[in-house]
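Okay, structure first, notes after.
In this view, the complex is presented without one of its protein chains, the others remaining in place.
Entry: subunit A
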Amino acid sequence: MRIAVSDLDLRYGDLIAARKITFDVRPGEFVSLIGPSGCGKSSVLRALGGLQPPSGGEITIDGDRVRGPQPTRMAYVFQDLALFPWRTARRNVEVPLELRGVPRKQRRERAEQLLARVGLTDAADQHPAQLSGGMRQRVAIARALACDAGILLLDEPFAALDEQTRLRLGGELRRLLEEEGKTVVFVTHSLQEAAYLSDRIVVLSPRPATVKEVITVPSPRPEVGSAEFHRLHAHLTDLLFAAEPA
């Protein structure tokens, strides 16, 4: 599925969150939105997900204009995960299936399959409060996969994790989503994460967010620690620091 964002403006009252944002995401691509915190990148993602109406410009998916949530096409993973605390891991994953009217037995089977897919077979009957940050993260991913949508929108999903877990989970996530053939838009403020995971990186300026540059990551993606990776990291650093006001 192809996403096209053209001349997107986002305003909240007098506050301008984003101005003339234009970029596209090709089918099967992993695109990161990166920018200083508070720059409006999450607002852009909310607009992509149909949770925030554009003040100007438009967003289309395969040519259809986005006017609201499209659960059959896009699944959202929120920054604070938004797991339902009163539901077990399995019943959290079942939510999108319930909303589609899948019968109980199939729901259960599919949820268990997806939890196994993210390595959480044993945690199916635990409540979110009983799980570690990394495990909660996996539940949220499994729930997003249960939507069976072609596009995944991820809003700083690893923000609450330490750097090591972040990179390990990021790598696993990237492999998983590649296998599932998902198109991914990933919001982060971590240069390393963006450089390590993406096919292309959309670099945003401080608020109001504008597109500073769209970087294509060389294929195959450079390994962490390689000279190529350092060059990319340095380039991103230059762009972002140049973007910070003195």
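The working rule: a contact is a pair of C-beta atoms (placed from the backbone, for glycine too) under 8 Å apart; a residue touches a chain by one contact, two chains touch by 3 or more; residues count from 1.
In this text, contacts and distances are computed from a predicted model.
Among the names given as "Thiosulfate oxidation carrier complex protein SoxZ", "Protocatechuate 3,4-dioxygenase", "Fe-S cluster assembly ATPase SufC" or "Taurine ABC transporter permease", UniProt records the absent chain under the name "Taurine ABC transporter permease". Residue A:Asp80 is the one among A:Asp7, A:Asp80 or A:Asp122 that touches the chain not shown. When the missing chain is restored to the complex, the residue among A:Pro71, A:Gly119, A:Gly133 or A:Pro206 that touches it is A:Pro71.
When the full complex is taken into account, the listed residue touching the unshown chain is A:Gly49, out of A:Gly49, A:Gly150, A:Gly170 or A:Pro222.
Looking at A:Arg11, A:Arg91, A:Arg117 or A:Lys212, the residue that reaches the missing chain in the full complex is A:Arg91. Counting the whole complex, the residues of subunit A in touch with the unshown chain are 49-51, 69, 71-72, 74-76, 78, 80, 82, 84-88, 91, 95-96, 98-100, 127, 147.
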